[in-house]
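This is the structure I want to talk about, given as structure tokens.
With one protein chain removed, the remaining protein chains of the complex are shown where they sit.
And now, chain A:
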Amino acid sequence: MVARRRKRGARDSEQGIPSPPGYSAIPIKFSEKQQASHYLYVREHRVREGTKSSWPQKRTLFVLNVPPYCTEDCLSRLFSPCGSVQSVELQEKPDLADSPKEPKSKFFHPMPVPGFQVAYVVFQKPGGVSAALVLKGPLLVSTESHPVKSGIRKWISSYADSVPDPEALRVEVDTFMEAYDKRIAEEEAQAKEEEGVPDEEGWVKVTRRGRRPVLPRTEAASLRVLEKERRKRARKELLNFYAWQHRETKMEHLAQLRKKFEEDKQRIELMRAQRKFRPY
């Protein structure tokens, strides 16, 4: 192990760190104490023609392999020497489209445990990206001036964060429900308005709330109807009425027996293979 490390160290100094085409690698370590480092693979954020992306072209740096202890603030600090950073977003997977930006409730969507992530770092000026691409490491996540919590300290602080504030929760629930009720009321009002009014082709939409309610269009309901039909048909059928039917039932029974026999033989074969018949 040691030998390998030394070898690699030598190679690093000679020819730089290997990186996949289009990316450049920046070593990153938790703190001074660590010997080995992870590598961030960074490149300019580009999308194919025609695809939308909310991150500004030219100014966004796409970062792969962000270690779990590295937070958004941390990345922002680490990349700030290249140019002032406008925003940093960490995600589990590379994602072209910007995720819906509505702020998630901390009560209803607790923070997931982080693993290795990808980051989109948006600089204020395009120069930041090119500066970041030639950044020489190793970057240090936790320094004397900006210590990053990990282990016991981190768990304790996240436990403290998880103790909820009932008042805040209540306020959030109330605001959400108010908005929800309002939306439902609006929808209902609209539905009422459309009730019985033919559209431009003359069709009238029939709903459950109308004067003559109809079955809800669900899969279960349609299956139920089909099943009813089938049963009705089965009731009308005559069983063992004609001689050929009788013959066929007998044959069917025999076939069942044969099939069972075949299956049993298979079972026995398997048991024999597993040497089950040795009661000793």
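Of note:
As a convention for this text, a contact is a pair of C-beta atoms (placed from the backbone, for glycine too) under 8 Å apart; a residue touches a chain by one contact, two chains touch by 3 or more; residues count from 1.
As a working rule, contacts and distances are computed from a predicted model.
The chain absent from the displayed complex carries the UniProt protein name "Nucleolar protein 6", chosen from "Response regulatory domain-containing protein", "Nucleolar protein 6", "Cell cycle control protein" or "Translation initiation factor eIF2B subunit epsilon". Of the listed positions A:Glu32, A:Asp73, A:Glu227 or A:Glu269, the one in contact with the omitted chain in the full complex is A:Glu269. Among A:Gln34, A:Thr71, A:Gln86 or A:Ser130, the one in contact with the hidden chain is A:Gln34. Residues of chain A in touch with the missing chain: 1, 4-5, 18-21, 25, 30, 34-39, 41, 64-65, 67-69, 93-94, 107-108, 112-116, 118, 150-153, 155-156, 159-160, 163-166, 169-170, 173, 176-177, 180, 184, 216-220, 222, 251, 254-255, 257-280.
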